[in-house]
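Here's a slice of the assembly, chains where they normally sit.
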Amino acid sequence: GDDGAGGKRRIAVIPKGTTHEFWKSIHAGANKAGAELGVEIIWKGPQKEDDRDDQIKVVEDFISRGVDGIVVAPLDDKALAPPLSDAVREGIPVVICDSGVEWDGHVSFVATDNYRGGVLAAERLGTLLGGNGKVVMLRYQEGSASTMAREAGFLATVTGKFPGIDVVSSNQYGGATTESSYKRGEALLTAFPGVEGIFCPNESTTFGMLRALQDAGRAGKVRFVGFDSSEKLMQALGSGELDGLVLQNPFLMGELSVRVLVDHLEGRSVERRIDTGARVATRENMDEPDVKALLAPDLSAWLK
Amino acid sequence: MSGAAPVLLCMRGVKKSFGAVTALDGVDLEVRQGEVHALIGENGAGKSTLMKVLSGAHAPDAGTMELAGAPFRPRNPSDARGRGVAMIYQELTLAPHLTVEENVMLGREAARCGFLRRRPMRAAVAEALRALDQAEIPPGRKVADLGPGARQMVEVARALVGEARVIVMDEPTSSLSRQDSERLFAVIEKLKERGLAVIYISHFLEEVNRVAGRFTVLRDGRTVGGGALPGVAVAEIIELMVGRKLEEVFPAIPHEPGEVLLRVQGLEGEPLPLAAGFELRRGEILGIAGLVGAGRTEMLRALFGLNQVIAGRITIGGAEDGGAPPRRRLAQGVGLLSESRKEEGLALNLSVAVNATLSCLAPFARLGWLRRTRQARAASRWIERLGIRCRGPWQPVSELSGGNQQKTALARLLHHDVDVLLLDEPTRGIDVGSKTEVYRLMGELAAAGKAILFVSSYVPELLGVCDRIAVMHRGRLLKPRPAREWSDSAILDEAARGAAG
Amino acid sequence: MMAAAKQTAGEARRGRRARRVLALLGPFLGLLLVVGLFSLLAPESFLSAYNFKTVATQTVIVGLGAVGMTFVIVSGGIDLSVGSVIALASVVTALLLRDGRAPVLAVLAGVCTAGLCGLVNGLLITRLRIVPFIVTLGMLGMARGFAKYLAGEQKIDAPAYWLADLMTKSPQPGWLLVAPGVWGMFLLALFMGLVLRATVLGTHAFAIGSNEDTARLCGVPVAQNKVVIYALCGLFAGLAGVMQFGRLTVGDPTTAIGKELDIIAAVVIGGGSLAGGEGSILGAMIGAFLMSFLANGCNLTGVPNYVQEIIIGAIIVAAVAVDRLRHR
């Protein structure tokens, strides 16, 4: 746990995977904080995307390496607890970001309130549909905590607040890739031709469903709310093929995670729970500067 | 003594079919204690199949078997072996990654709680090898590192281990040197004295005449005759086998040597030969004799570009080079018939037509596209010409009997219309009738101006067919001499001892 | 004499055809069974022209991959890297499009990169004499890593131009009925089926798969043919990658993970033998459609994912088991 070369502090930031835009934003945010605070950011995700065991290996290896602190977006709310305990035992403080973990040794938990994100989506969709119609929810993946919270928030709100809405399908999983979501989407649209509203809980399911809608010639005719952003989703929002995107603030998440960790290392007290907020981007508000910053953050300054 | 010995094994009305193919159609066989019983028949007559039924590798469709008076119906090979029937199969059946010791004891390992007891196993193996006069074969050597002769001996050793009452040998000498064959015959003699019965399958009738006391002839899956040996003329046995009289074993077809087609000077290959030089003329059949391991196969492979050429010059029809790949050789009009057709000679699950034309598809190809009708027609011509027994050009070769497979491989050289034929044991494993066919074919080819290099371990056929004969000894090719200057014993002498004088 | 020979040839041809038809009977019956079953379970949604269009489009990627894979499997090899190569091709195509290159150029670059991967596979297999399983397992990692490197570990958003139309279910001239990509797959499959059955290359592929030593002895340029075959498999993976890009309209370095197993399964269900020397393009297409219809039917009838996984696993085994029974 000693200072590395040049006396700079080294902080490891461990995402769930490395190939999503979402994680790129977190990386950029962390780099920004690192540059401003003079600490070295080491970015390393699990070798296999979404593999719990591989993420544990990365945490273990950083303990071996003796970094000064770890920021981690845990792939599992239980499995990561033992290695994180090991880290604390070895004197390495841990900040959790994005998803929670059943373990209270952390310095702080910096994340979106995912359940609330689902609620926002339900409210947007319910309002658009005028409180009634057939709705489909395409789930993400078995056992993913953050998207399950969004799905739960959506379902609870849509059934609680809009009794006129009929959720005709909510048991299909899009799976990890855009391609698999695309196929599920095609099947859902074929099986439920009368569907009027759709919700997808993350970027890959949203994009897969969008492609299915475009291909079926129904994009823009079905009310469609998604989660997270990418260039193509932004275009779709602009063209009216998407009616809303619940946006998190991954850049801020990355930045704040590093900041609170450094605060902790320097002996300042920090908040145990930091909500980085969620809001709904629509065609109307997408040009407002703060929404635009969420939709299309300029990361190039912080990623080489 | 043969009359007095009791019957040890009795098979009656044994039938076996593979799908539409009837391999055995009611075979009777009686083997007495302490005798060597020869089983004779053409290729595809059903000899191997009968023995596989006996050893439990195939279940018979009908028929009864008795061993020492008790009904015998083995469930599998180990069951048969447990009850005293050991078998040496026609195709080598060794596991190349295992040691000699492990191969000999395979399936009958000594063990305590599943763990091997190497000491008694080693003793048993040493004992068996000693009985074969093969104590120099190291029991810890991997079989992959052994030569073909030694491998065959390992197979024999395997049959000797344990309490066998009947030992079946399916063409055991087809890959043995004369010396090793002699050793095997001595072993057979010893087994006979111990009261065992030996069933001996071979296409070499002289050999059969020497070792066997009685014989049974199979034709088309039926028993067609039998009797005591010696005392029956070879011609009679052949007539029983083939179903007709065979006028001449070596048909005389006149051919005249012409200009030199192939000249080899100082050829050295990896690993063999060490030195080989000869000239081969149009219309000439040059025979190569030698002991197993002398390097004849290696010489042909080096000539044909399948083995690396280290030194030497090869001149074919005026063009000279060192080594060249098979493709180039074929283009130069040189073709090779490999001695191991299963491993190297044929693509078994492909059709007769494809196998016969594979090396030369050009006549049917236009811009890479094949015209299959022409291909089939070409193949049919060779099927007819060589008398290949098959249902048509598109039948997979795997469904043909051994001799017919060999003919298919030969058809390829004929189709390719090569000028120089390198034939490596072309008659190995094929019956007398087919052999005569092959000899006639060789004569006709020579008469048509082809040059033939004929490698064989069967001296009579060399003497009967060749114009000149050379002997290979430990990787060196000795000077060729006209066939009439050779005798059986002279060839053997030179093969064993090198250059005479 | 001539007449006799002709007759033999005619009979022979009929015999060959009968054998081939029989070999395809198993998978074809399987396909009918699956289609029939779901037609009963979900008549109105499954049995629609629109759904058939959907399934056809969904089959394109596995179908194209299976065409190249058939050659590899017939020649006695295997290619585990196609999934990664598909991803690499889609990334390369997307990169060039993002940089404003012409779509034709981008497609060409994607396909060629994939062909290069196949070429490297073939060269490693023939030069170093390493079994295809290992070489292509290595390439699986290398191509995937390279795709991620090129893409900067991200999806690449790029304008899709007419590439997106390749995989649309409402193709532009209405008389096309199905996506141009589907037509492309069918035409290529037809052509390559002929290549496999009626060219020197095809015959050599069968010969190598059946007995490599024999092929060598017959002067078949074994190494050369293998290189061509693996390169071909790479090219088809590249085409599949371009189609994947057309479908997603993004270049995704993480796409098509595990797709190689689907592709191999399609070929094997269609009568390909991993021991070499057996296989057909038509069979592989039937295999690919069988798996697509199965997945589609399961999705339509709302069967949970896990049931679908179990069923597909069982079908793979069953299809080959039926094939073995036929062989006895």
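A, B and C label the chains in the order they appear, each numbered from 1.
Following the convention adopted for this analysis, a residue touches a chain if its C-beta (ideal position, glycine included) is under 8 Å from a C-beta of that chain, and two chains touch if they have at least 3 such contacts.
These numbers come from a predicted model, not from an experiment.
Each chain type appears once in the displayed model; counted over the entire complex in the file, the copy numbers are A x1, B x1, C x2.
Just so it is clear, only the chains that are shown with their structure count from here on.
For the pair chain A and chain C, the distance between C-alpha centroids works out to 35 Å. If you average the Cα atoms of chain B and of chain C, the two centres end up 43 Å apart.
One simple way to say how far apart two chains are is to compare their mean CA positions; for chain A and chain B this gives 72 Å.
Residues 42, 45, 48, 50-51, 54, 58, 148, 151, 153-155, 157, 167-170, 244, 247-250, 252-257, 295-296, 299-302, 304-305 of chain C are the ones touching chain A in the complex.
Contact residues on chain C toward chain B in their complex (touch as defined above): 5-6, 8-9, 11-13, 15-16, 19, 194, 198-203, 206-207, 210-211, 213-221, 277-278.
On the side of chain B, the complex with chain C involves touching residues 304, 306, 325-327, 329-331, 336, 338, 343-351, 353-355, 358-359, 361, 365, 368-370, 372-373, 376-377, 380-381, 384, 391-395, 412.
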